[in-house]
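Shown next, in structure tokens, is the structure this report addresses.
Omission of a single protein chain aside, the complex is shown with its protein chains in their original locations.
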Amino acid sequence: MKYPLSPDVKPEFCTTGSFMRLPSSRENAKIAILGMPFDTAASFRVGARFAPQAIRQASMTLFPYHPIHEIYPFDDTNAIDIGDVSVIPHNIHRSYEQIESAVIELMKSGIIPIGLGGDHSVTLATLRAAAKIYGPVALIQFDSHTDTWDTYYDEKYWHGSPFIRAHEEGLLQSDKVFQIGIRGTLNHPGDIQASYDLGYQVITTQDLKKRGIKDVVREVKEKIGDTPCFLTFDIDFVDPSFAPGTGTLEVGGFTSFETLELVRSLTEFHFIGFDLVEVLPPYDPTQITSLLAATLVHEFASLIALKEKEKKDRPING
Amino acid sequence: MKYPLSPDVKPEFCTTGSFMRLPSSRENAKIAILGMPFDTAASFRVGARFAPQAIRQASMTLFPYHPIHEIYPFDDTNAIDIGDVSVIPHNIHRSYEQIESAVIELMKSGIIPIGLGGDHSVTLATLRAAAKIYGPVALIQFDSHTDTWDTYYDEKYWHGSPFIRAHEEGLLQSDKVFQIGIRGTLNHPGDIQASYDLGYQVITTQDLKKRGIKDVVREVKEKIGDTPCFLTFDIDFVDPSFAPGTGTLEVGGFTSFETLELVRSLTEFHFIGFDLVEVLPPYDPTQITSLLAATLVHEFASLIALKEKEKKDRPING
Amino acid sequence: MKYPLSPDVKPEFCTTGSFMRLPSSRENAKIAILGMPFDTAASFRVGARFAPQAIRQASMTLFPYHPIHEIYPFDDTNAIDIGDVSVIPHNIHRSYEQIESAVIELMKSGIIPIGLGGDHSVTLATLRAAAKIYGPVALIQFDSHTDTWDTYYDEKYWHGSPFIRAHEEGLLQSDKVFQIGIRGTLNHPGDIQASYDLGYQVITTQDLKKRGIKDVVREVKEKIGDTPCFLTFDIDFVDPSFAPGTGTLEVGGFTSFETLELVRSLTEFHFIGFDLVEVLPPYDPTQITSLLAATLVHEFASLIALKEKEKKDRPING
Amino acid sequence: MKYPLSPDVKPEFCTTGSFMRLPSSRENAKIAILGMPFDTAASFRVGARFAPQAIRQASMTLFPYHPIHEIYPFDDTNAIDIGDVSVIPHNIHRSYEQIESAVIELMKSGIIPIGLGGDHSVTLATLRAAAKIYGPVALIQFDSHTDTWDTYYDEKYWHGSPFIRAHEEGLLQSDKVFQIGIRGTLNHPGDIQASYDLGYQVITTQDLKKRGIKDVVREVKEKIGDTPCFLTFDIDFVDPSFAPGTGTLEVGGFTSFETLELVRSLTEFHFIGFDLVEVLPPYDPTQITSLLAATLVHEFASLIALKEKEKKDRPING
Amino acid sequence: MKYPLSPDVKPEFCTTGSFMRLPSSRENAKIAILGMPFDTAASFRVGARFAPQAIRQASMTLFPYHPIHEIYPFDDTNAIDIGDVSVIPHNIHRSYEQIESAVIELMKSGIIPIGLGGDHSVTLATLRAAAKIYGPVALIQFDSHTDTWDTYYDEKYWHGSPFIRAHEEGLLQSDKVFQIGIRGTLNHPGDIQASYDLGYQVITTQDLKKRGIKDVVREVKEKIGDTPCFLTFDIDFVDPSFAPGTGTLEVGGFTSFETLELVRSLTEFHFIGFDLVEVLPPYDPTQITSLLAATLVHEFASLIALKEKEKKDRPING
Partner (left out) sequence: MKYPLSPDVKPEFCTTGSFMRLPSSRENAKIAILGMPFDTAASFRVGARFAPQAIRQASMTLFPYHPIHEIYPFDDTNAIDIGDVSVIPHNIHRSYEQIESAVIELMKSGIIPIGLGGDHSVTLATLRAAAKIYGPVALIQFDSHTDTWDTYYDEKYWHGSPFIRAHEEGLLQSDKVFQIGIRGTLNHPGDIQASYDLGYQVITTQDLKKRGIKDVVREVKEKIGDTPCFLTFDIDFVDPSFAPGTGTLEVGGFTSFETLELVRSLTEFHFIGFDLVEVLPPYDPTQITSLLAATLVHEFASLIALKEKEKKDRPING
């Protein structure tokens, strides 16, 4: 049987609970979707623990083929959905261990993980896994916040600090870290400088709008090249009108059209993993946030499938 | 592994998509949950096609043990969740065939189905299956409407007619049919008489409140005895305050406490199947309707488990 | 054609905008539904101006026949829906004049009005009309508040004062005024005493629960007898669980079942008008408040129809 | 009296239930609004049967004059609202007959219909009517889907197939069919090719954004010229942020500003009918989808009124 | 100025942010409201951190006088609202310390705290404070769960364990602990036995309904007598229909009327503190949960005020 199940086989509202009704295992899988329903590290609104199931539900309306990239992202990669990592609510470190260990297992098998958060702190656990397999990696972060605040009431591990911790732990190639879409009020003028101090590049919403997608993507590509690269997408990158269901909204963001254009242009990278974080279903009465998240997962998978296809199409001596 | 998965094993928000995270198959199963997401036959509000998944989601908060009946309804019966029947939206007859065939297959294997509708017309398909296995059966129907209207704009098959059709098709033992909880305005005075004309017993909300649960259950038991009996539960039996997410609400209904008392008292019947119909998730913003539905499924399973236990406990020559 | 249109004629979701699709005029009408979408006099939540249309929408699901009273309340009375009075937002007095004049016109033609508020202050305008036609009338008020506060920031006309103003204007027979369902916290101990001082009877929720419906109705009937009587129903009489869409909620109220029992027992009165006030659609996401309101209008109409029938059935020399 | 009723005459929340409080008949009507509350042919979310009434309710906030076109679209055309076609839930063919017959009657009287769906399958019924009056017509379709899938579980008539059926039935001039706004994932690569195979032009969201409105409209005008043309507008053309209340949402769509600009530029066509489909009120908690739909109806009427005015202003020998 | 501000002084929608617009300090305060917005220890739904502000908002509609107890609970006690304890999200122990220290400070000054949770784990912190001031105390717990589970994934401190931890820490007089309203499915048969093993009394919903309020309260009073007693109220004691906004709902609970009757009958105890926990505003679209919670706070304050009054009224040599 081909996966994801096409509505030709079964009406799309007959969900099985998995993303686009993918199986939990099949041979030669290149992509695995996995839930990381951990939200204890959030500082304001909470509820991202329900995001993996909400995104899977929203995925019901997606079809298997990507017409712009001309690819079947899930079938061409034998994608699977392995369910949720067994996180431990209110125990940050044990949850990170669970996530790290699940991601390592996938990466070891040559499977690219697409994690469904959870709050943004789960990315730290994933980066720990990535670094163990690939060494320090490049990072493309879509977000309205830098998440490089040091502590929160002396707590070092929370959803505002993953990218300072990742730096301290040597998980990233600092000059290959791009934080894109930053905007909104700040606690201190130094909040963004903190990212520069770590060696990261910050591209604000204003910068991105002014320079345009092409120019920014070109710069990112020049810097990152073929370095193994992780893509982390905080849904608050997008404007609250398009993604109301998140925890720390910042008005003045991108439209879904602009967001898709941007993600679709990232065809040249060597991605070794993705995550999509900070979707909060209790604040998403029309489910458009979950739908956008599910569509982005489809886009991420397409980026992988394109690369896979390229490999296959490449002449052996190429 | 024991099922349903206890929260000891994995946090309850790590859903697998099935009811209480039951597996889709295991040996010696006595109970099978199956979705019947067909809602084309509804006359007013629509959307019950999303009920099976909503009820499964709501089942996340239920625990495995029933303290009043002192039973593990799902584990003691090796219960399974076989997913959704592949109904065909807007084709009533082909959908009925799918449902009937799925139910027959279960019943043939000695498995008692608990169907998650869908609009109330799905019960007709299930009764067709039941009659093929057991001959005409007894029926206990919880509902605010009799659903014995003949036609709707000359259409014979819709969610207001399953119990007149079932009679015509000889699927029921008419003197063993009880319609309980009937209330609300009528199209014609004859609407309720229609049920009596078929030989059914109608117990209105007023009757039930006046006589009390015990007295009514006693009468039902006297009439039905050990005849194979199907229980169909239209969630609009309950007051809209407790179950707003349904299609044709009638104010002045039962509380959830009264409802549980009533269902818990049905320990003496020979049930050969159940369904729970007319939950409409788009009209259930607080999800309390789905939660009540899931709890009722837990109750239904407990009634089966009690019988199974009784059988086992019975001395061989009993 | 018979009215209200039965779903036999046209599916119930094909609304015409009027209550149960009643016509705006027909011969020998005994009942007229009319909207009074005035809510400027509310002190807390506002939005009752949208109640008439919401109640009409909710009426779509009602059927023409009342099985307990065995009557067609709208057809037996040639009921009509004359639309909304042209109130003037933020001009209390001009709005009252419009309402009063519309009600007088109906009453003069022997038509019993069922007003759909609006905030509770509209009742004052209706009572002015009633008094002009019938002299001072009796009043049965279902409400959690007495609405006999004198002023609000020195404003005499607001939704907390209609029944002190009505008394001052001589519109009521004070010893025949019953305020039923009063509960909740008070501004001052004297708030309820104020009603007694006007000669009214106050029956609190506790009283009614303790004494029971029958006993209270008997007392009311004894006092009011056949005096022309107006029934005003503030939806906050009912518990917020059953009627969340209202302006000044008081927990600890009646269920919809109890409410229907109570209203259905008022068969012996000489009602000359009704209103149903304080439904706030913006606070009613599941529409159960509007449905309950529409059902109560059906009940009110039934009380009139019963009386009409009684008249017809009465032997001429009776 | 002039129609639609201005708020000068009666506050806008005093609705009569019709679109902008239009009468159901008046002399020399050139435009008729009619509801087509049929949604049985939808494949995923359902509930469009409630769209006509929701759009009418939302129309309350619209004013009679269109300042950009400098026209009174409803008064200059003596527009009427004739209510809802009496569709038959779950009987596709009988419902189509009802719709076709209602539209034919209007067109015969020289009245241009503006249909309020309903799911997109209602357009097939309308096109049947149009073809009977005008022969095969041109079509401008705003939509995120082509709706030229052949079958759905072997069902030929559903909301994904009207434009392949219309082609088979010879209702359209294939080279004068434009499908604008197509986007999103597909079931098969051939899904869009299917439209080209029928001779249709597909203009994707990407195309439209790249080329700009003017260029696309110019091309459409060149091809269609003065051929009698039907305009069908599926609200999912617009981004879910602007129109969450629809059945099969596709992120990455147009803003309401862009949409209005586009529709307002269609002044040069010979439109013989319009419809606005796939609004689902149960999924529209803020009612912005219905408001956008109502505003588009206002725009459609303006396009007609402009043409009417042009005719009148034209010198007799012109 | 008298507090809480009466609507005579300022319209009730002019909130100051505190409970019933109480000041943050005044002389001789006997009652202090304080928020405990900690929800990290919840196992399923989260969001109780927003409860204190939601309950304060809902308190806007309450009036100062309690007509049944004939008391001004807040003015007669010089009640204050001291704002929220500065909890540390995701640090359970530091948060408990903050809560404990805030409560101790109040109790030392002879002020009775009414805590607004937060998840139920905050009660442990409060009981630590109470035990330091009063020694082991009696406990009346309204709840649908016993909260005496030992661990959750080896975590000892979570919202399901406060009353086993409190026992281990010697904070309670075990024979004077009553857990009232317990119901719902269980993880293991031993879940309730666990409470009995600690020496607690468990009164299930069924027990309470069968025996009646009076009988149960009498028993509780007999056992507890004048021992300093803490009252903890988990809002899930009430049925989800009356309190949908909570984290772990159990259908089949009490009505708000029954709940008020029960709380109002607790006039004879020596209460040294109260809390109201597990309100989740993100799941409370109609705000009826917060309103019920605010009303219960009014009731708690009345129980204190009655005792204070009694003291004053007592003859000096009494």
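Just so it is clear, A, B, C, D and E label the chains in written order, and each chain counts residues from 1 on its own.
The definition used in the following text is that a residue touches a chain if its C-beta (ideal position, glycine included) is under 8 Å from a C-beta of that chain, and two chains touch if they have at least 3 such contacts.
Given the structure is predicted, the values throughout are model-derived calculations rather than measurements.
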item	value
Omitted chain - touching chains that are shown	A, C, D, E
Listed residues A:T205, A:T259 or A:S302, member touching the removed chain	A:T205
Contact footprint on subunit D, counting only the chain that is left out	6-8, 11-13, 60-68, 70, 239, 241-242, 255-257, 259-260, 285-286, 288, 291-292, 295, 298
Residue ranges of subunit A at the interface with the undisplayed chain	43-44, 152-153, 184-189, 191-192, 205-206, 209, 239-241, 244-245, 248-249, 251-255, 283-285
Residue numbers in subunit E that touch the chain omitted from display	9-11, 13-18, 35, 37, 49-50, 53, 56-57, 83-89, 285
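Definition applied: only the chains that are shown with their structure count from here on.
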item	value
Partner chains shared by subunit A and subunit E (touch criterion as defined above)	B
Longest centre-to-centre distance from subunit D, chain (CA-based)	E
B-E or B-D - the one linked by more C-beta pairs in contact	B-E
Centroid distance [mean C-alpha coordinates] between subunit E and subunit D, Å	56
Where subunit D touches two or more other chains at once, by residue number	43, 49-50, 88-89, 152-153, 283, 285
Every chain pair in contact, whichever chains are involved	A-B, A-D, A-E, B-C, B-D, B-E, C-D, C-E
